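Below is one structure; the comments refer to it alone.
Here the complex is missing one protein chain, while the rest keep their positions.
When the chains are written out, they are named A, B and C in that same order, and each has its own residue count from 1.
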């Protein structure tokens, strides 16, 4: 049987059709349009239709195009790292922690360094919750401390040490020039230097965070767009129970 | 001096940023999103941000992404074939024909085969014109015959022969499954078979026609989106004058 | 409430003129028939199938009869006669004509009562089937609730019926209420209806009975899943108006593009032929409970939407009268209109609001078919998406009946799966955002919108009165509609029109006229 490769679809199976738009430092004329076409050609596109050309002034032109790619993805190559713990609701998590851990879990959260976007971490932690799920502050099984925005890595770690935290929750929303990577890396390095890394779970989140990226950066887990308190709470409860069972 | 390659621009010189969107036969989940990312990776993109994921139902998902390409266009490789004759207005063309040709030029136009989109050819030929330029019917120096829509190649050639035309104007707007290529090729082959090809100018036009494509298909010239009667009239006048001068 | 302050006496004058124009075609509708009308009769009698080379059996039979000049009595009697005498099914008769040169016009007449018994039986059967389809539709609406206003209408046009079905199902699940399968270019000029499931068309997919069936089944499936009746539509207009209307009736299409004026102006079909065909095809639509849709929107793809706005209104009024003559109820008249104003124009939205309200108010009971920006759609998909949003805004604000969603790729290609999905998203968002906005607003009597609507109505009235004085054919010959000149003896298909004999008989037309009370 022929292996089914994954290819883009416009209106004919696996026709490879994609929509693109981009700006080039060229004039909006036939020459510029040809530059756009050549760029797409070099990227391996066929059937290139540069259908839109908009003058951006100051020597730039915006192109809009449709084209077919010959690239295909082999489904066998798709390997995703996702948080794999089951998701329980608040009552279930509370019951689970009571049964398997027998004490409340302490988590300390913050939006670190220059980042002031607290809505994400609040969505996870605040009493009133988000999208119909209460935040960790409402959980009986959690002692949730939300330090808010623009907290330095040092402050966060100090507090986590003082509270004897089970988990640290970090949010990073601003990503321009990969500042989130820099900030998250700095936190982990400090934690290692201060020998805190293995004492608690390190969890990060934000719109450009994936579990995979989190693992790469040395975190235990990462949560992106569309995560809820229930996901994080279940994750912490299950992993902590596991660790306690294994006596680590 | 370093050669300036042309690369896409988002907000930092030559950052290679492009916007893409496409549909894949995958589910709207982490696995599907990873397929989208891998596809872009295989296309040579870096810094891939699959920022949008929309369920299209029936097993398809629509992805929206920003990413940086490492491809660049060498300006030296940009070679565009464009119609290079000067563009004169109606009065100038009429005067030019009077002076250099001394008789009216006959052109026969049509939207051929199954294509019924006459607005384009009308824009070029009709008395009332388009975008403030009168059509060929208004020119003193032209005898313009517009056969309208869905004219078979045979009918068009027969009429051109009967009128002893100097030029044939063909319009093709429908391009699905490259039907315009098929139709235009058929016309030229018939013309060759009927020994008409060298007796007159063959000019085509339409939103997906470029001069380059026209040449490839064996035409003398091609006119795309944004062409005007003035472009075509000047081209015909100048080339015919040239031919007469050379006695061909 | 957004309500225009229209001059009722002007409305009455315009309608009276339209009635005069359409009322003068009795000679044509009563005195003539056409090859496609006769093929329709055969199809309704149960004749289906095609030769190996693709020629449909109804064409085999009618070609023979037409060539020999023996269609004057109508094809029904000829076929029934042959079936009785040869003791053959309809399909067998057709095959025999082709294979064995059977000449059914040369057969002696069977006893008249036998012929009429057979015809009655076949007519009853088909009428019952079509009524059954109508009942089925009504039952589903009953069960799932009425169609939304405006209904979300999208097209599929891959050229391959199986791809079309996937795309249609996806669209329906996303929120589409009506799916149209665009036809392959130039099908409207074919003097036959292609046969079977088809997978190669350009700019659309062939309209065939089998394709209708495949799509209907796909949509019924989604209707049950989504608990929302998903309507199906296709195009009757062209050289086979009544045949396609009949196939639509059999396969439970719910709406059909049905407009002779479109065929005349945009496909150069002969005016007499297609007005005649339209008359019968609309009866079939009416009987089957199928909503017709007209093509006034097309005028604005070639003429200026402001300057020629009145031609839309005038044509709507003419189409209304033609539809009434065929027994179509106002509730089933999807008269056309389009948002084709130049986006570079100042106050384009206010102009459009005036035009859209005018269509709405002149035909308060009709599900106006509202077409999206196409002419000024460009390769700039982002801009086109915005123009479509403004169109959706006006559609909801003025409560148009059917909103044919614009696609951001209108100027580029027939819609891709994602294009259609984004179009539905666009409409759903805008419809929801401005849901009850209209109820908050009113128009000052001396407002621009009011004055503009009045102007269009006045221009339409004067135009209709001129056409009424002149005659429709003469007006068309002069290019009064959409700047296109169409003489009544020009165009395609006139040779398929013939005068009926005294004893011409079309059992379906008679039965339908009786049941529709026309």
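FYI, contacts are C-beta pairs under 8 Å (C-beta built on N, C-alpha and C of every residue); 3 or more make two chains touch, one makes a residue touch a chain.
The shown structure was predicted, so the numbers you read here are calculated from the model rather than taken from an experiment.
*Asks:* For the chain that is not shown, enumerate the shown chains it touches in the whole assembly.
*Replies:* Result for the missing chain's touching partners among shown chains: A, B, C.
*Asks:* Looking at A:50, A:124 or A:149, which makes contact with the chain not pictured?
*Replies:* For the chain that is not drawn, the touching residue is A:149.
*Asks:* Kindly state which of the options C:105, C:199, C:350 or C:455 is in contact with the chain not pictured.
*Replies:* Of the listed residues, the one touching the omitted chain is C:350.
*Asks:* I need the residue numbers on subunit A that touch the omitted chain, in ascending order.
*Replies:* Listed in rising order, the touching residues are 21-23, 54, 56-58, 60, 62, 113-116, 118-119, 148-150, 174-177, 179, 207, 225.
*Asks:* So which bits of subunit B touch the chain we can't see?
*Replies:* Counting over the whole complex, subunit B touches the hidden chain at residues 9-13, 17, 19, 49, 51-54, 64, 66.
*Asks:* Hey, which subunit C residues sit against the chain that's not shown?
*Replies:* 343-350, 353, 380, 382-383, 385-387, 389-390, 393, 408, 422, 425-426, 429-430, 432-437, 439-444, 447-450
One rule holds for everything that comes next: only the chains that are shown with their structure count from here on.
*Asks:* In whole angstrom, how far does the Cα centroid of subunit B sit from the Cα centroid of subunit C?
*Replies:* Each chain's C-alpha centroid was found; their separation is 33 Å.
*Asks:* Indicate the whole-number Å distance between the mean C-alpha point of subunit A and the mean C-alpha point of subunit C.
*Replies:* 51
*Asks:* For subunit A and subunit B, what's the span in angstrom between their mean Cα positions?
*Replies:* Using C-alpha averages as centres, the distance is 44 Å.
*Asks:* Name the residues of subunit C that each touch 2 or more other chains.
*Replies:* In subunit C, the residues touching two or more other chains are 379, 411, 413-414, 416-418.
*Asks:* At least two other chains touched by the same residue of subunit A: list those residues.
*Replies:* 9-10, 17, 19, 49
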